[in-house]
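Missing here: one protein chain of the complex. Every other protein chain is in place.
Then we have chain A:
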Amino acid sequence: MTASPVLRAEGVSREFGRGETVTKVLHDCHLEVYAGQTVAIVGKSGSGKSTFANCLSGLDRPTGGRITLLGQDLAELDEPRMARMRAEHIGFVLQKDNLVPTLTLEENVAAPLIMSGVKLSAALERARAALAEVGLTHRARSWPGQVSGGEAQRAAVARACVSEPAIVFADEPTGALDEENGLRVQELLRAMVKERGAATVIITHDLDLAAGADVVATMTAGTLRAAGRVF
């Protein structure tokens, strides 16, 4: 494939703190993610995986280097355009507590669509379809406080994929679940992403999850080394 990458990180670094107490968490990280590709980032706890993923997805700003998402330099996007980018092109699955507690599951899933201007009824319809894919039709009208951790995580997967994003970021999406539920969420994520042709950046301790990836990148003390199949 010769198309340009969905996501390109060039020489990304991230420091925390100022002056004497400055800690350098990321050093000159490079990564390219192409459409439909799954990239797994693995590494020891505290090595900087989350920090890197947050920079990639625009949740955090790197102190050095450049990140280009869908051809846009993230540093050049102002807040409203970044928000729009999130609504239309990026999906997120966090480790836990993904859902807005004051919205029903279907409303949570519909949120990215509503934010990008889709009418509520149409958005809810698509949200229900996405919930059906993750087996939560019967929970569509429930509140986040009423569902189990696994169900909430599946709803988060539905939300991440509902707007047919170009890329989905998942930071330890199964980390807070038991094995059975974890597997299920993992399957669903893989299937839904594949169906929509989205790229995925997944951070995990789970070697099974990493094994299914197209690229496995290892973070070691803030330095990224990519391995595996590269197109």
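Just so it is clear, a contact is a pair of C-beta atoms (placed from the backbone, for glycine too) under 8 Å apart; a residue touches a chain by one contact, two chains touch by 3 or more; residues count from 1.
The rule is short, and it goes like this: contacts and distances are computed from a predicted model.
Trainee: Can you tell which of "Ribonuclease H-like domain-containing protein", "Putative ABC transport system permease protein", "Urease accessory protein UreD" or "NADH:ubiquinone oxidoreductase" UniProt lists for the chain that's not drawn?
Mentor: "Putative ABC transport system permease protein"
Trainee: Of the residues listed, A:P5, A:G65 or A:P112, which one is in contact with the missing chain?
Mentor: Reading the full complex, the residue touching the unseen chain is A:P112.
Trainee: Which candidate, A:G19, A:G71 or A:P101, sits in contact with the chain we can't see?
Mentor: A:P101
Trainee: Please pick, from A:E10, A:E88 or A:E164, the residue that touches the omitted chain in the full complex.
Mentor: Touches the omitted chain: A:E88.
Trainee: May I ask which residue of A:P5, A:G48, A:G65 or A:P144 touches the chain that does not appear here?
Mentor: Missing-chain contact among the listed residues: A:P144.
Trainee: Spell out the interface residues on chain A facing the chain that's missing from view.
Mentor: On the side of chain A, residues 54, 58-61, 79-80, 83-88, 92, 94, 96-104, 107-108, 111-112, 114-116, 119-121, 143-146, 149, 159 touch the unshown chain.
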